[in-house]
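Excluded from the complex is one protein chain; the other protein chains are retained at their positions.
Read from first to last, the chains carry the letters A and B; within each, the first residue is number 1.
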Amino acid sequence: MTDLLLSRIKGDVSSSGTDEYVVNLGPQHPATHGVLRLIVKLDGETIKQTTPVLGYLHRSIEKICENRTYPQCITYTDRVDYVSAMTVNLAFALAAEKLMSIQAPPRAQWLRMIFCELQRIASHLLWFGAFAGDIGALTPFLYGLRERERILDLFEMTCGQRLTYNYIRIGGVMIDVLPDFVQKCRAFLDYFDPKIDEYEDLMTYNPIFLERSRGVGVVTPEVGINCGFSGPSLRGSGVSCDVRKQQPYLYYDQIKFNECLEMAGDCWSRYRVRMRELRECVSIIRQCLERLEPGPVEAKMPPILKAPPASEAYVRSESARGEMGVYLVGDGTPKPWKAKFRCASFSNLYLLDQLTRGWKLADIMAVLGSFDLIVPEVDR
Amino acid sequence: MTNEELKTKVEANLKDSLSSIAMSPQGEVVLTAKPDAYLSLAQYLKQNKEFAFDHLSSLTAVDYPKENKITVVSHLWSYAMKHQLTLKLDVPRSAPSAPTLENLWKSANWFEREVFDLYGVVFEGHSDLRRIMMPDDYEKYPLRKDFSDDGFIVKPN
Partner (left out) sequence: MNLFSNLIAKAGETLHWLYIYLGVARITDLLDNVVVVVAMFGGTSLFVMFLVWMERKVSAHMQSRIGPNRVGPLGLLQTLADAIKLTIKEDIKPVNRDKIPYFIAPIVAFVATFMGLVVIPFDNGVVVQDLNVGLLYIVAITSFTVIAILTAGWSSNNRFALLGGFRSAAQIVSYEVPLVLSLVPVIMTTGTLSLNSIVLFQKTLGMWFVVPQIIAFLIFITSATAEANRAPFDIPEAESELIGGFHTEYSGVKFAMFFLGEYIAIVVSSAVAVSVFLGGWLPFPYLSAWPVPGFVWFMLKLLLMIFLIMAFRWTFPRLRVDQLMDFGWKVLIPIAILNILITGALLLFFGKGA
């Protein structure tokens, strides 16, 4: 550890005279959050301060994008959040389309919505397993992954990939879906609906789970908004912040869905929000499948996409974790002058220190799990 | 309110704090603040009831070596009024420094640390300005356009 970091940790909180020691929750984690390092200052069992050390997964994606053409950048966006790759693809595509005034055809928009919602379900299922595993219940992880396999099968059917799709492109999607996709998707939704009830039975009202997550890590709405919290985590505090409702993109204003809000702001509320969102996603996909009509899936665009000189665009969208923003600055060439990814996990992680002071060590895992963090988003 | 209304309102109330205001061809309202009026402008935008920008969505910087400036770009959103704004500040490239927005929006804390880390812009008044992605003893600013990586030299212990 460098002197700067060490002095900040040692000097920040006044010593209470009891034996305080600094512990490293190292970059290698048994939990599936990724390569995140937390330096925790403890007084016995109680946490005095948590300092996240970032940068272990920094791949300079933003710098790389400055040297790639706009379509080439889409491959990199998959890696920004590989658990929820479709939504990042979409965010970049929307920003580039706004920059260059391209309009994707309707079929492409509906397909984009279907895949983003399927991706949201897949991401929430992985979160469900990881959160339960952090708390100590090891079985729900396998149940979540079992369902996720079916969604990944649908993705593989369409674009050949299970994790990093490169499917949603500027101007539309890569390729049209196979003829039996709609029927297979409906079959999956019918299979999946009762499974959500199974998961709720297992975890939601389990007394041990309630004790571990109720009242732990409470985020008040004011603190949440001020600290840049977003997504299902902020909806757990009762703030209506869904970008799909606030600034509707694609055709979200043409379909009916509820924004899931819970009032308490603790880990349990955030858990409940995501479980309810699973059901909402199923309903959204059903509506989109009905409105799907034949047509082209890619807009007519010039062969080389050039942004107008001295142009810029900032588009916010709702990824599985929260608000995903992409800021593009164009300079008249086929490559972006600047690309910035505003990721939900980066802003959410800031609150970890505030929420865990005075709590026990095991609560770090509970709070971190309820934030649904993905470290590649934090570091980019 | 819509972006046109927003632009007219801002122009009417805050003309002297701005060095320029424009509606971009993509339909976004872009303000460039005068350096000494930046902080008070941001405060006004947050606290005034008509604007009510309570959410700092993103804070980043763009490097323009040809014009010898680095532009600090903030994107603001209002949950109450549902409108969006882009706030810019130009700082000279040789001694880049800007006032911190941390006291208005806590989310600026880590965003500004990232800008400091990757561009070298010093934020005055920031509570904890140190690098966030790169190691603490790293000497260069990676996202600047003139960054050249001489390769990674491993120092022997």
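As a convention for this text, a contact is a pair of C-beta atoms (placed from the backbone, for glycine too) under 8 Å apart; a residue touches a chain by one contact, two chains touch by 3 or more.
Computed from a predicted model, the values in this text were never measured in an experiment.
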Touched by the hidden chain, restricted to displayed chains: A
Candidates A:Y70, A:F128, A:F209 or A:Y252 - the one touching the absent chain: A:F209
Residue among A:M100, A:A122, A:I135 or A:I151 that touches the chain left out of view: A:I135
Footprint left on chain A by the chain that the document does not show: 21, 23, 25, 29-31, 45, 132, 135-139, 142-143, 146, 202-203, 206, 208-209, 211-212, 360-363, 365
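Basically, only the chains that are shown with their structure count from here on.
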Gap in Å, rounded to a whole number, between the CA centres of chain B and chain A: 24
In the complex with chain A, residue positions of chain B that touch it: 24-26, 28, 30, 54-58, 60, 62-63, 73, 75, 77, 79, 82, 84, 86, 105-107, 109-110, 128, 130, 132-137, 142-143, 147
Chain B-facing residues of chain A, complex: 2, 4-5, 8, 54-55, 58, 60, 62-63, 98-99, 101, 223, 225-228, 239-241, 246-247, 308, 311-314, 316, 323, 325, 327, 329, 337-338, 340, 342, 346-347, 350, 379
